[in-house]
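Up next, subunit A:
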Amino acid sequence: QDGAGPGAGNGTDGTGGDGGDGGGGGTVEMAMPSNVTDRAEDTRQALYDAGLSEDIDVSFLSTSEISGDVQAQYRSWLNAGRETPDVFRMDSGWTIPFIVRDQLVNLSERLSQEAQSMLDEHYFEAPLESARAPAQAVGGSGGDTDTGTGMGGGPRGELYGVPWQVGFPTIQYRSDLVTDAGFDPEGNNWGTEPMTWQRFSEVISETHGNADVEYGFNWQGTDYVGLSCCTFNEFMSTWGGAYFGGRDTLFGPVGERPVTVNEEPVHQALRMVRTLIHGSDDEQALDGYQQISPNAVLEWTEGPSLSPFTNGNAVALRYWPSGIFEAATAFEESDNLSPDDLGTMPIPYAVPEAESEYEGIGGTASALGGWHLTVNPNSQNVDAAVQVIEATMQQSFRTFQFSELGYLTGDRRLFDPENVGDVDPWGPHLETLRVAGENAIPRPVTVVWPDQSSQIASRVNAVIAQQQAPEDAMSALAGSLEEIEQSV
Partner candidate 1 sequence: MGEVKLEHVTKRYADVTAVDDMNLDIEDGEFVTLVGPSGCGKSTTLETIAGLTIPSEGTITIAGDDVTTKPPKDRDIAMVFQNIALFPHMDVHDNMSFGLRLRDFDSEEIDRRVERAAEILQIEELVDRMPDELSGGQRQRVAIGRAIVREPAVFLMDEPLANLDAKLRVHMRTELQRLHKELDTTIIYVTHDQAEAMTMSDRIAVMNEGHLQQIAPPLVCYDEPANLFVAGFIGSPGMNFVEGTVEAEEIRTEGFDVAFDPAQVPELVEGDDVTIGVRPEDVYPAGEADELANPTRRIRARTDVLEPMGDQIFVYLVLRGEDAAGADTGTSGAASAQGADELLMSVEPDSDLTDDEDIEVVLDRRKIHVFDTGTGNAVCHDILRSEAMGGGHPGAREET
Partner candidate 2 sequence: MATSDERGRGRLRSAAVAPANWTERLSEQGFAYVLLLPTLLLVSTMALWPLVSTFEMSLRADALFSAEYVGEFVGFENYVELLTGERNAILGSPFLDFSQPFQSALTVTLIYVAIAVTLETIIGFGQALVLDQSFRGRRWVRVAILIPWAVPIAIQGLIFWLFFQPGIGVGTDVMRYLGIFSENPLINTTDTLIIVIVADVWKTSAFMALLILAGLQSVDRSLYDVAKVAGASKIQQFRYITFPLVLPALLVALLFRTIQSMRVYGIIETTGGCSTLPSLTCLVVSTFRSGRYATSAAVAFITAGIVALVAMVYIVKFADLEVGT
């Protein structure tokens, strides 16, 4: 109810950053997954190296690896008004509801000027967007009367989280097989210039036919959150379609934005996906697209889709950056493959941005994944917490994250090989990842997204499993989504 967080008691001037005075000391507990907590000592040291005051004691709380579980925990902790942990690591996929519910500290008011401008200048836009308060969470009359529950603290643009880690899916493929099949990835700039889905299907199909591997193109198509947030979001976006009409309305206002799933781009995307899986026999098949994906994608989540690829049993894989790491490591260890055999390219597209009806949609698109750091408003140490977050934004700490902890951060500069050097195994793929990052598409996170997400996933899965026709399914989906939009 009281806006920017009840933790305000201890010092309003905490933005200074070099905490000599009272506000700076104390312990900051950070909720982190095991890959950080396993290296707690190193991480702490890296924070101090990045200029964090040694007065601030950093401790880590180990959280689950499962995003949904973490969300549920935070939800109950924050609802119960717990004071710890001070810093949350929040999935970009569900940070906004916490912002909307006034359960996070407004960092725009806390971060130093320096830090703010660093974010503006050097960070990918999509992740930042998913950490900002939406202009209007909910549309209609309810919105403006409802000061207590309605919209989050402050106007659009107020920042509540700082990106900690980002993930942009790319296509990872076996460059050796592709080359054997007579293609020239290097020459055609596959790494940075997205190709069309049609071409992609031909390439994979041909390569698959030419190679002795079980699978062609692996991705994740089972009925789960990943389908709606990411995999299908990409298919749809690259066809110029959107759930709620373009980027502007991704985060609301709920109930006032259009539901645009029952439109041609989405139907086309679905048809294409069916073709990729079932081939031209499918009654909805699009001409010119090849059958390249196994039936199994209909049941695959990340894990099952990844292992055939790392085992050298698939031509291509749509996967998060960690897949690059996994595949490179696996290829390294295998007898007949080397990390050089791993190629990456941005997600292919079908409709260029210019031709899309919606702004910012079309062309290549990578679903945004990743995590933010946010601050617990009940924390007794908001200032110190903010200082810790600022320390993480330092170049040295980002480098530590990238090279030591092994994941990408929202700072664009780290996608430049010149800045980071040839870090194995990322080096050859950074350019591709940067392109993906620049074309990242967040999921439409609102308070009703969980409901919508499951509806989307099951409808989409039903269509691509040939159980429903695209038009029927999408019109039904549109109905449900609209109903959910109106339910708040």
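What we mean here is this: contacts are C-beta pairs under 8 Å (C-beta built on N, C-alpha and C of every residue); 3 or more make two chains touch, one makes a residue touch a chain; residues count from 1.
Candidates were picked such that all candidates are chains of the complex that A comes from, given by their letters.
From a predicted model like this one, the values you see are computed outputs, not experimental measurements.
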Candidate number, among 1 or 2, whose chain touches subunit A in this complex: 2
Complex contacts: residues of subunit A adjacent to candidate 2: 68, 72, 75, 78-79, 97, 100-103, 137-138, 146, 148-151, 222-224, 294-296, 298-300, 304-305, 307-308, 447-448, 450-451, 454-455, 457-458, 461, 465, 479-481, 483-484, 487-488
